[in-house]
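One structure is given below, encoded as structure tokens.
Shown here: the complex without one of its protein chains, the others still in place.
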Amino acid sequence: MYTQHQKRQKTYGGRQTPVTDSYEFFPGVTRVEYRPGASAEDSLCFRHYNPSERVHGRTMEEWFRPAVSYWHAFSYQGLDRYGMPAFIRPWDEAPNSLEACKRRVRAAFEFFSKLGVRYWTVFDRDLTPEGYTLEESFQQLDEVIDLVQELQQRTGIKPLWFGCNLFSHPRYANGAATNPDAHVAAYAAAQCKKAFDIAMKLGAENFLLWGAREGYHNPMVADLPREMRNYAKFLKIVADYKDKHGFRGNLLIRPGPHRESRFYNSEHRYESEDCDTFGRYDYDAMSTLCLLKHHGLERQFKLHVYPGRDHLFASA
Amino acid sequence: MYTQHQKRQKTYGGRQTPVTDSYEFFPGVTRVEYRPGASAEDSLCFRHYNPSERVHGRTMEEWFRPAVSYWHAFSYQGLDRYGMPAFIRPWDEAPNSLEACKRRVRAAFEFFSKLGVRYWTVFDRDLTPEGYTLEESFQQLDEVIDLVQELQQRTGIKPLWFGCNLFSHPRYANGAATNPDAHVAAYAAAQCKKAFDIAMKLGAENFLLWGAREGYHNPMVADLPREMRNYAKFLKIVADYKDKHGFRGNLLIRPGPHRESRFYNSEHRYESEDCDTFGRYDYDAMSTLCLLKHHGLERQFKLHVYPGRDHLFASA
Amino acid sequence: MYTQHQKRQKTYGGRQTPVTDSYEFFPGVTRVEYRPGASAEDSLCFRHYNPSERVHGRTMEEWFRPAVSYWHAFSYQGLDRYGMPAFIRPWDEAPNSLEACKRRVRAAFEFFSKLGVRYWTVFDRDLTPEGYTLEESFQQLDEVIDLVQELQQRTGIKPLWFGCNLFSHPRYANGAATNPDAHVAAYAAAQCKKAFDIAMKLGAENFLLWGAREGYHNPMVADLPREMRNYAKFLKIVADYKDKHGFRGNLLIRPGPHRESRFYNSEHRYESEDCDTFGRYDYDAMSTLCLLKHHGLERQFKLHVYPGRDHLFASA
Partner (left out) sequence: MYTQHQKRQKTYGGRQTPVTDSYEFFPGVTRVEYRPGASAEDSLCFRHYNPSERVHGRTMEEWFRPAVSYWHAFSYQGLDRYGMPAFIRPWDEAPNSLEACKRRVRAAFEFFSKLGVRYWTVFDRDLTPEGYTLEESFQQLDEVIDLVQELQQRTGIKPLWFGCNLFSHPRYANGAATNPDAHVAAYAAAQCKKAFDIAMKLGAENFLLWGAREGYHNPMVADLPREMRNYAKFLKIVADYKDKHGFRGNLLIRPGPHRESRFYNSEHRYESEDCDTFGRYDYDAMSTLCLLKHHGLERQFKLHVYPGRDHLFASA
């Protein structure tokens, strides 16, 4: 006797979907249209959002620039510290195989097209897993990027931002740019250069950095000003590289609350959150601006703040 | 060029340790002794804890009953929602193979013995992974329990508590005893019965339940009193089973803060924690006592509250 | 040159309003009516609330029983730990004189009547200040209650609840029923008896207790079970008195978050809130129910929980 979960698992689990150009991941779902008269029962339609409707001289689409987050919608498998991966999706068997990575990309672009958005947002490591060496990581990424490029050309969809994930691999547990191990900082720089090149290649409107693991576990055992200088130096290099290569998009930096920075001690979040001294240097909008101003970077970077997250940044 | 992390990975990663009874996981580490005169430089010794020293008519060991948490020290691999497994341990290659599970158990008992504790604490699923079916899960567990029993007999070490993990598998994403899918509740009951039988078999001093996923996402879409009745009914069954089989230990229930209950939406923790309506019914000591009293279970269960966690329970 | 604040102060500050039965505190304001067609510009009217409109067999007024809080609307003068009284009201010059107390009551009933509510809520000490002795406090209260009774009869307005303020006077800084000084507990009992008698006299629908100062500053220096027994004993006496005198309303107990309990160290709220050990025994709905059940009082008391405060109670 199976639980619903296992039933679903059975349905998908076995199949190695043979994905062709014509394979449909969302059969029966057609383009999501604007239907102002739709009732509460109607689904898969926009009742209020009309992309081409002009408001104060611009279309809604131009104002909102809706984008789908690849990680939230396709890469993230639904695990947390207490739970195994909880999402079951037809494109996700053997999730770390290159085949699966490509299946995921195809599913995503079908989704984007049917939803009618022109933008997506994605981190490098959401597209392909970390390889055993940097080279291997790059090769795998390049192979999937070729497919992404082809699908972008076919659909006209572009990254609203392309980001560099310097926080998921254990290597970055103690930070990337501020990591006490110089090898790690160098590794981060190399990964970042590659991500930036891809961002340009894909015509991303913005390039995103999120120092989710930068920071200190305890101010007593860290040289905070020095770490901030190192972080700023890293940002400076990115800014110089951008100018040198004439990237016309913006560099974005995403502030994040202190607690987000915890790595593999998230249970302590529950025990010691209140008195925890762990912190980041760019934990909210003002602190990030302060960091940028102090190192003369306020013209090079813009803030990436989620709508409705400003309170969090002020209070987290 | 490798980062330190990769160097360590290389050292261990490749090797399939051939584990024999005589294999030592912590070579060069001998029994940790009480050495009151030890200096700050000396490590691997107790400067204050003297197990056999009598205080008010009992030995320190009898007062404290120190125990090692198997999950924290051996099973947990250091991942969080933003990060890959970060711990690298010789017993952890291919962590889900039965061989690895046994290696881990051997390493743990070597650790317990050298540390000189008489107790450990463990959840069923920390010992072996979830199988594809309930039967498979049981078979794997039985095989490892045989080894555990052998090592317990050899060392005289026992579980301070043996717990039932009804929160890690996606099946329990919406609760175990309070899951809207009756199949899941039945599944949880079967797993719990098995775990209880093992607790008795291993001579555990206590049997622990932790409803980490019980609760509601939004009080508007749940029938709270009914869910609490279902939860209490589950607890009642466990208590009856205990009496029927004459388990002489205690039944423990561990309260947990609201936020702990979040499953695969932990990012929302950051966006909506403040206004999140997600909650548990046993989120602190008083609410758990209230739940137990209301259903006449206060004599059957004792609370399991971590030292120093009471504030958390009051404030989380 | 005066600031606006001082201008207003000048306007009111000097005048000793000669209050007669016919004196109007809100001249030009007539009865607030239901006007569904009112535009956003229209004020002093109800656009949605229609007291006499029947919904599922009851009028809106019967469902909602809207009431005005006397303290929030009339007694509280707008001070906080960092600020002087900030409210300037014509009925508030010499706020502690009996004349001012009566002016305030007249203003309130004019307000209730024009608003069209049938209920108000009030604590004993919101009506008259603390006297130097218990007797003096009672005499002043009686004099104002006579006026209240007269105005209630004239308007048909009643207390939705009448409460006993056992938290404002420094005497109660360390609790009323749980105060280590038996004299204070006795004093609280006497004040409570008087308040209860008035509640019956005024035909209050409920009698409210709010243990805003009960609790401990640090669990290390308090005998918590004993304090809870003392608190329960106090509640028991109130319940017995109610039965003896045949009060037909309900006894209400209002849970309150930990932080609310702080007395004259509220700045520490900012420094030590996170790690503060100060706490109450009835800090949320579940803990209050637990307290009541444990002492067999769950049939005698109902909870008074503000709408929308349940989250607070769970999280405060």
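Letters are used for the chains, namely A, B and C, taken in the order the chains are written, and counting of residues starts over at 1 for each.
What we mean here is this: contacts are C-beta pairs under 8 Å (C-beta built on N, C-alpha and C of every residue); 3 or more make two chains touch, one makes a residue touch a chain.
On a predicted model such as this, the values are computed, not experimentally measured, just so you know.
Among C:36, C:78 or C:225, only C:78 touches the chain left out of the display. Residue in contact with the omitted chain (choice from C:25, C:187, C:234 or C:281): C:187.
The omitted chain makes contact with just one of the residues A:189, A:202, A:289 or A:305: A:289. What chain A contributes to its contact with the hidden chain is residues 219, 258, 275, 277, 279, 283-284, 286-287, 289-291, 293-294, 310-311, 314-316. Residues 1-6, 72, 76, 78-88, 130, 132-133, 167-171, 173, 181, 183-184, 186-187, 212, 256-257, 259-260, 262-264, 266-267, 270-271, 274, 306, 308-309, 311-312, 315-316 of chain C touch the missing chain (whole complex, contact as defined above).
As a convention for this text, only the chains that are shown with their structure count from here on.
Between chain B and chain C, the centres computed from C-alpha atoms are 47 Å apart. The distance from the centre of chain A to the centre of chain B, with each centre set as the mean of the Cα atoms, comes to 33 Å.
The distance from the centre of chain A to the centre of chain C, with each centre set as the mean of the Cα atoms, comes to 51 Å. Multi-chain contact residues of chain A, defined as those touching 2 or more other chains: 274.
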